[in-house]
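One structure below.
Yeah, one chain of the complex is gone here, protein chain that is, but the others are all in their spots.
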Amino acid sequence: MERHQHPAAAVASKAVRYLIVLFVIMSLNFLLPRLMPGDPVLNILGEEAFYGPPELLQELKAEWGLDGPLHEQYLRYLGNYLKGDWGQSFLCMRPVLEAISLRLVWTLVLVLPAIVLGALLATAAGALAAWHRKSRLDIGLSGAFLSLYSLPHYWLAMVMLFVFGFLLGWFPLGKVATGETSGLAYVLDVAWHMVLPVTLLTVSKAAYDFLVVRNSVISILGEDYVLMAQAKGLSQMAVLFKHSLRNALAPLVTVTAMQFGAVLSGTLMVEIVFSWPGMGTMIYEAIGARDYPVLQGAFFIIAVCMLAANFVADMVYVWLDPRTR
Amino acid sequence: MTELLTVSDLSVVFDTPAGRVYANRSINLSVNENEAVGVMGESGCGKTVLFLSLLRLQQPGRIVRGSVIFDGHDLARLSASQMQWVRGRQMALVPQDHSTALNPAFTVGQQLDEALLIRDRGGGLWRTLPVGRWAGGSQARREEIRSVLDELAMGELVDTARLLGRYPHQLSGGIRQRVLIAMALLGRPRLLVADEPTTALDRASRAQTLEVLSALRGRMAMVVISHDLDAIRRTCDRVAVMYAGRVIETGPMDSVFGHPSHPYTSLLLSCQKLTRGQRLPAVGGDVLNLMDFPPGCSFHPRCPRAMPVCSRLEPAESHAGSSMVACHLYATGEKTC
Partner (left out) sequence: MVMRNKARVLGLAVLSVFVLCALLSPCIAPHDPWEFGPAFLRPGATNLLGTNDVGQDIFSELLYGARNSLMVGFAAALLSVSLGTAVGLVAGFRKGVLDDLLMGITDVFLVVPVLPLAILVSVYLGPSIWNLILVIGLLWWPSTARVIRSQVLSIRESGYVESARALGASDLWLVRRHVLPNVVPLVMAKFVLAVAGAMLMDASLSFLGLGDPVAKSWGMMLRYAFLRGGFVGGMWWWYVPPGLAIGLCILSLMLISLSIEEESDPRLKRALER
């Protein structure tokens, strides 16, 4: 925190910044089909419409204002976007927003538990590793997490699924649920299917956070107030988990927010391996079909999620660190 | 007077990549019940290291020789969990730097309350939560904290109720220093160690802090580490002077300050009574390298009264009047000068 602003002003300026980013992304989505190779009309309306009956083409062109001047198109586009009309998916002929929303929910079902559990795991492990710095525990944990960070997520997913699903048969081989169930049985079934992907995502997220927490706690452990806490007669655990961690939380929150995008991206890839009906599999199909509207819509929605996460993290940071108030 | 703390032949070393640092060598020191002992010496002589080592907080330094008998137990031999019991409740530390000794994330009230919880329930993680809002502390504990703060005359300076809800960075240095003293007192320790209590303060706060310490004099055993001679004079009954990791002179405050025996002590004290236009007395030579000692007495290269024997033999402790001195000048038990 460089300047001491009034908290409300800080919130407002952050919000403005994020809104600007959203605006830039919307504009980017407008420009891309027009700047990229290929006929913009083809890019925007899709092959079916492009090579279809001319009347349909005219109608769609008029609806999207594609025959007018550029600035008019832009305004119409912005208007449509804000109304929630993001175009039609080429693949399933449904409005993009509708197609994405349900998928987004399933993705978040994986992402949110993973973020929370990952942060907890990383915090506990990082704090312990920092306390017993340079010991075998530390080197072991550091090595393990570093290796986990280096391996591609989707590859780990393949291996995990192979070992635990295929070889050992403990977990199902994909999708959200097997068979037709409802109510509690359905929830439990989904939970069972969630175990492998969430575990993988948790451990992958924890891998990076661990390094951050460890470094953060190491520098905190050098602080005088930690020595003072020990001098008061607090136990090792109390000094570590009460005093040190409390001060390491704020940087962790920042990192978690910055990482949200990475976690989300990792989830996309992992979903493909687990045949999980989330945004990942949707994007995968869209790539194959060159379904630009879906891809652009997905990009936008993910950006919104990331910005929301950043915003929440900024708020939490201020709450956690009394010095910023 | 019964001896509360007896340090015998204590040596503390640090093993660094550059070599072994002898921070304390053959320290002999004792503190009686309800007595205030001052520990004086220039920066780097090992004063703070000594007391942090007694509490076994001086990592990576370690005790390699000697014993620390506190109330019948040898602190140098206790386990980590036993030491945890000693810290805060038997021996409490008031640290030097008030700006960094308090956790910035917790309020003053929470940290004071924590000291009480440690005293009553032990220092375990679950026992010393709640970390929550200050209002979570019990009525009885809040009363006790208020009474200690009042005792330290804090009520005159600030509204104690509001003080408890403040964060350390919102307070001035003088207030923080007294909060640290209060925190140490709440543990009801047998021995209070104040490390440079006046060094980081301005004049007004310094005067107030000295008042507080003087008021405690006689009511509990105290050690005041300082290079502020005036602070020691006003708060202590006995004085120990350290140089290069050794205690070179100990004795009643009046004797040491009035008739210093060791040449180093004389030079140290001569800085006090300066008159306008007088040359600043300085000790010649360089500061000692704690890894590489000259043979014999470690002060001899800078000593104005060095004798040939000083460069060969390290002086043992001998009597000089009512003081103990480690100097060859008194080796036969008489003053020779």
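Think of it as A and B in the order they're written, each chain with its own count starting at 1.
Rule of thumb we're sticking to: a contact is a pair of C-beta atoms (placed from the backbone, for glycine too) under 8 Å apart; a residue touches a chain by one contact, two chains touch by 3 or more.
This is a predicted model, so every value here is computed, not measured.
Note on the undisplayed chain: of the listed residues A:62, A:112 or A:146, the one touching it is A:146. Set against the missing chain, the residues A:203, A:221, A:245 or A:318 yield one that touches it, A:221. Residues of chain A that touch the chain left out of view are 17-18, 20-21, 24-25, 32-33, 36-38, 43, 133-134, 139, 146-147, 149-152, 154-156, 158-159, 162, 166, 215, 218-219, 221-222, 261, 264-265, 268-269, 272-273, 283-284, 287-288, 290, 292, 295-296, 298-299, 302-303, 306-307, 310.
Convention: only the chains that are shown with their structure count from here on.
A straight line joining the Cα centres of chain A and chain B is 53 Å long.
On the side of chain A, the complex with chain B involves touching residues 223-225, 227-238, 241-243, 246-247, 320-323. Partner chain A is touched in their complex by these residues of chain B: 55, 57, 80-81, 84-89, 92-93, 95, 97, 100-106, 114-115, 118-119, 122-125, 128-129, 131, 167, 169, 183, 187.
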